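Of the protein chains in this complex, all but one are displayed in their positions.
Chain nomenclature is as follows: A and B, assigned in order of appearance, with residue numbering initiated at 1 for each chain independently.
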Amino acid sequence: MTARIVALHGAVIVALFLAQFVASDYAVLTITRIMVLAVYALGYNILFGYAGLLSLGHAMFFATGLYGAALGVTRLGMAAPEAFLFATFCGVIVSIVIGFVALRASGVAFMIVTLMFSQAAFLAVLYFGDITRGDEGIVIKDGQRMFPLFGVPMNLADPVLRYNIALAFLAVAIVLCLIAVRSKIGHVLVAIRENESRTAMLGYDVKRYKLIAFVLSGSFAAVSGAAYALLFAYAGSTLASIQYSIHPLLWTLLGGAATVLGPVLGTALMFLLVDFASGFTSASLLFVGVALILLVLFFPKGILGTLRQRYWRWLP
Amino acid sequence: MAFFPHLLLALLEGTVAAAVLALSALGLSLVFGVMRVVNVAHGEFFMLGAMLAWFVAKMAPGGPAVGFLAALIVAPLLVGALAFVTERLLLRRINYDPEATIVATIGLMFVIQQLALSVFGADAKAVPAPFSYRIALPWFGFSGYKLFVVVASVALLLGVWWVLAKTKLGLIMRVTQFDRETATAFGIPVNQVYSAVFVAGAALVAIAAVLIVPIQQAHYLMGLDPLLMSFIVVIIGGLGSIKGSVIAAVIIGLSDGVISIFFSPTLASIIATLAVALVLVFRPQGLFGVPAR
Partner (left out) sequence: MTVLLETRGLSKSFGGLKAVSGVDFRVEKGEVRAVIGPNGAGKTTFVSLISGRIAPSAGTILFEGDDITALRAFRRVQKGIAYTFQITSIYQNLSVAENVALAAHQPGGRASLEPLERVGLAGRASQIAGTLAYGHQRLLEVAMGLALKPKLLILDEPTQGLSDAEIVDFIGLVRDLAKDGTVLLIEHNMPLVMELASRITVLDRGMILAEGTPEEVRANPSVQAAYLGTG
């Protein structure tokens, strides 16, 4: 790995670490949210950006993590770390099963299959409202967010602890993405995106690689969902809706698909835009819609994708 | 209520749902069949049709019947006009790339939805039926208007089928569907055909909305359901196959009606969405579609 790649990604992580000392309480909370959701976008990008598979069903995996963690804590009596591992495990299993089935379809059919599975999952969340509490959602009580770590008491309601946990997740996610896309797997995924039948005729097991990308991507989503539930003490059905499948697509497109930092940048910008917009209008989703249209029309490579094309050829 | 009347009611309601569904899905199927793109904003065209029906019915002088007839003309025209602009300014500029079209129409979906929220507000809007005749059955009364919806939908479906199968316009569309290059070589103005098909698809779904809105209130979030149901119908029926879409609409509409009444509407939707996912996985061309060459 070249020095400037390490330097750039390291600098982003260090800058985020330092930000907590200067940012206001509100900014700390906002950045925490962005970092957790950026993990979701990073995972989405593995499938969409690198492998070239457009999923409209990732909310299903996000929700698996979300509800796995929330129910683990509130119903199964798990401590937060256990619930997190449990939720991640559920996410991996769900991604494997759904990936196995959905990857039999390709192109537009793949998009619709993922959309449909995700919608069925969303409806299931509503249908089993006794357990999931539907629209209203599950609120995790403060007492359930405290746990000892190596004997030291931890409280997830503490904004500073929360910020650093989110940062740790993001840092690990970025490093994993970097490793993945620069490994053989990453290159083969790009090959599949560029020319699938050719890749199969070079002796690569295309289905296996696609499944790997799908499961990696779904697992990142579940990790993000689980962290979201535990850090913000809430799991509600809105977070399982189609809108949450479209968010990571938009974030990835805005920042630049198939760039490692693109999804992080996209998440941050879009989150800030919507946050800013909801200050004076209730129709903040309007900005999401307009952004999608403008990106497709005028800026299909996104911010970092365009920068890479014009100036920084080395950008991973 | 005893079992038989209960079932009869479920089947009647299911038939009404199936008729409107077939009409909505037909628009989506037509667009996909000819242009090979998926219009995710299709459901918002439906919502817009319903909102316009409410607006026109409210503004029109004279009774509900006048308002209804006016809506039946105005809503498809305006929604068609919006579709025309969308096709020209959006789809044509991205050269009907399947993936970009999906992303762009997702964007359009949010834009239309949020604008409708800003203009019409968040409350549900009731529209009176053009007439209020009730058919008295031994067990329950059934709205004569609902039966009218079924008859009108069937008439429209037959009309579209006639245009596609028997007229020169239909032939042109089928040639374009078969192959864009061949069509161009035969001197068919492919761009105009695309515009016309996209507008026709939107107008059809707007008519479906005008028909349904006296039964189901208009609301800015009402578009998602017909979109997903249309996806289900179009895929189960085979993308681009009109006969398949109609048969699938009947199957889905009836089963949806029965499951909704006997169990719950949510369960009905879960079953339908899972069914479509499995159909796509194990029979990608749909139940009535022809495998790709």
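Heads up, the rule we're going with is that a residue touches a chain if its C-beta (ideal position, glycine included) is under 8 Å from a C-beta of that chain, and two chains touch if they have at least 3 such contacts.
All of these numbers come straight from a predicted model, not from anything done at the bench.
Student: Considering the full assembly, with which of the depicted chains is the omitted chain in contact?
Tutor: Per the touch rule above, the missing chain touches A.
Student: Considering the complete complex, identify which of A:V206, A:L250 or A:V264 is in touch with the unshown chain.
Tutor: Missing-chain contact among the listed residues: A:V206.
Student: Pick from A:T2, A:N195, A:T238 or A:T281: which residue touches the chain that isn't shown?
Tutor: A:N195
Student: Over the whole complex, note the residues of subunit A touching the chain we left out.
Tutor: Its contact residues with the unshown chain are 182-184, 186-188, 190-191, 194-195, 197-206.
The definition used in the following text is that only the chains that are shown with their structure count from here on.
Student: Would you mind writing out the residues of subunit B in touch with subunit A in their complex?
Tutor: Checking each residue of subunit B against subunit A gives 38, 90, 93-94, 98-100, 102-104, 106-115, 117-118, 224, 228, 231-232, 235, 264, 266-267, 269-270, 273-274, 276-278, 280-282, 284.
Student: Please name which positions on subunit A make contact with subunit B in the complex.
Tutor: 54, 56, 101-102, 104-105, 107-109, 111-113, 115-117, 119-120, 123-124, 126-127, 242, 246, 249, 253, 281-283, 285-286, 288-293, 295-297, 300
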